[in-house]
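A single protein chain has been omitted; all remaining protein chains appear in their positions.
In order of appearance the chains are A, B and C, and numbering begins at 1 in each one.
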């Protein structure tokens, strides 16, 4: 018998749609001992809330998240709101002993993130840094662990979109500091830093700058940094909403003594791999199609040669969470992991302010 | 109030999983006035059938398709079986007045396909030539219709996979003529031809060859043809299971007086477009990311910059079918369209046998 | 002491410039025991002839090729004229005992080509099928010879340019049958066929069609064929001047039991290689940069990572010819090899006319 888990989700925007989809789909692709119930959808705008509930089959709706986080019949609280609400909802849900899921970035600030991580420490929790579960990214992680890159020299994380230059987008909460905490930093750079921590381990120091192109905007449009990692490698990061020409180019490249890996979210079924141990005249970047056989999640989704899309990263995140839950294991990335990202974001901001290197 | 439609699906393999997913997902992405009920799953292997029913939420299961095609509470019969069973099931379902969905290729032979098309002519019906609904393909169709390519000169359809060379695959029904009717022809070439008919209109004549590489195999491993189209353009087609190096490279390229379009299923969020009306020094192939704005299905799935995968082609096919149904419109591709493909497959086989050009 | 070889070149067009460059450059990149003297440039248009002689340092000029082919001080006669003049010049030069170089296609027809090959049989001779000496192509040849592709299944040769659709070009001799013998066939398809013969060996049979898009033009704009090779593989070829979107896309792809190779002249420093003997989860197309180390001609030109261009294919052809000459070895591709291509072109034309398969 599968155990029922009742979910309350707060939020009705784009990302809430991606979460709803994951809740609906996870059981189709992952063999998890849970039956997820889409119990309550919570959102301030009644029309949006009702439309979304109808579309995705949420059993109930409500306007106020305070109504649901303490309800006895709710097992999971999923936070898909503007950043400003992450902490209050998460703290309340944790206080009520719920399993808590939260969108990234975890918080508006590092102290907030640390309080949240502490509050949720004894509870199963998850932060939707979904790109760790792109099969190509998970494969990169595995290959690095297997030593296929040898000693790491360079890490390069570049995340470009062009939203900042699009007047239709700049009216949203993502462009207001009091609701978002930051701009490209929380929105884009947090993803790049989470992947860097996942793939290349902790940073030891960094120097950074941020920049706002739009007049009158109070969040960063772009953030750039130089960094050293504890493993001896060095890195550059760049995240910008003014990367005209790219809609969602979240890339990394890692160079080591034995090889190189490269990834671009816009081609998420692909991983570039260069094996420096090959005969010199056959060495070249390979364009791996990461749909199996033998690739992460290739048994979950379709057959080799059949691609997946953006939404599958949420399904795989949720699938792994539920498997960890069933085995009483700690899931990653969790609030603690997301607080580590927030620590880096704070350092970026501090460095950009002081114009100095910051030790981590 | 949404109308309920009860589905019986025959088949429990890979493609039945893709269909199940479409049934589950269509309402999340398309605003259709139907509630789909996954009523009966039908398959000969009890363990497979039960596992799939559990995974995808089919309410009942049964071993014999004859049990379900006449059941009064079934509205849609969906055929996801080996080719040998397409005709008997479809004919029975049509006789019972059901809506009929059928996997491609429609039939084992042209006469069979024509009988099926005739039988289903008065009923809503669909053939899963799903690649018409890749957003990039639908965009290509729209651009051609808008005249962006001008007069068409060349059409090139190449579909490569490497399954024929994979011993683990060659034991399945797809490699036995009495269950499949053909090899690469029905499996791969049918897709290429359907896209050609969709994008470039009817062929007027063709010459073809087929070849079987594997000793003792009685289906074609590869089929190649030269063709003339009624619109004055000329074309080449190649479909093979011995295209070592490619898992699912279903490509087309179309050259016209005003431009060129190119597509590769392995990069299904992309469409190559060359605008020959540009200033000569700025003319170049563009690599369009077909995730919106303003692209087919971009309002249905995710936001611009967020990719979709293989399965969405089935969801979009089903979504369009249900919209057509609600408006009492004829849906394409239907049995009639699939019989047109079968007519071409027959011509290919005839030409390969006689080693002559065949008029269509 | 290096031996002097005096050259007379007939022709003052684009390709004569590429030949002149090779004569000037070969000694800089190849260690050959010859000193080439650019002795006489021959062309009907005095102004063009004088300009070219001044630019490239031809010592003398003359209007009539008959003046030079029998001159005692001429060692090499190089034919860079419209096709109509290849045979008369080559026959005269051979009769005079000269070393003969000839642009491709060798002749206007197969009988002419055979006469030329016979006449030149006892003399060192060369046909400028220069693409055999693209380093990536030479590497492909070496890899095939080493058995890296295993048994060959498929060969695909596609050569696209868009010249036919360009009014500025269609006034030249290349678009008049009585001067060129054919259109895309001699111009483009001959290159594709020469590479196929070089890389994959003799064809055993073919069926073909040709097409002319432009009203009133008496040469083929496009030629397409299906073919069987003596090694058991099958192939498709397409050559067209209506491949809108491509300026010089001369490509081949070869699939075998152990791997795949792909080439595109527009990226001539690259070779695609797929090694099917790799572990399944690491199998992928590699994008080899063929500039060394260990690649053909990488010791001749620049250092690894430094690319070469179009002209180097002529230099390498000439370099290899001179090395063969110094060793008294037969050079390929020579008139005999080019007659083999002409045999295929004749078969293409015959098949296109009769609409039947042609045995070779």
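Simple rule for what comes next: contacts are C-beta pairs under 8 Å (C-beta built on N, C-alpha and C of every residue); 3 or more make two chains touch, one makes a residue touch a chain.
Since we're looking at a predicted model, the values are computed, not measured.
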Sole contact to the chain not displayed, among C:70, C:231, C:307 or C:356: C:307
Hidden-chain contact residue, picked from the options C:170, C:212 or C:248: C:248
Interface with the unshown chain - residue positions in chain A: 153-154, 156, 158, 160, 162, 165, 207-209, 211, 213, 222, 224-226, 228, 234, 236, 238, 240, 242-246, 255-260, 262, 274, 276, 285, 355-357
Chain C residues touching the omitted chain (full complex): 14, 18, 20-21, 24-25, 27-28, 55-56, 161, 247-248, 266-269, 289, 291, 301-312
Hidden partner chain, residues of chain B it touches: 139, 273, 279-289, 292-295
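Quick note on the criterion: only the chains that are shown with their structure count from here on.
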Pair of chains ranked first by number of touching C-beta pairs: B-C
Chain A and chain C, separation of their C-alpha mean positions in angstrom: 54
Set of chain A residues in contact with two or more other chains: 289
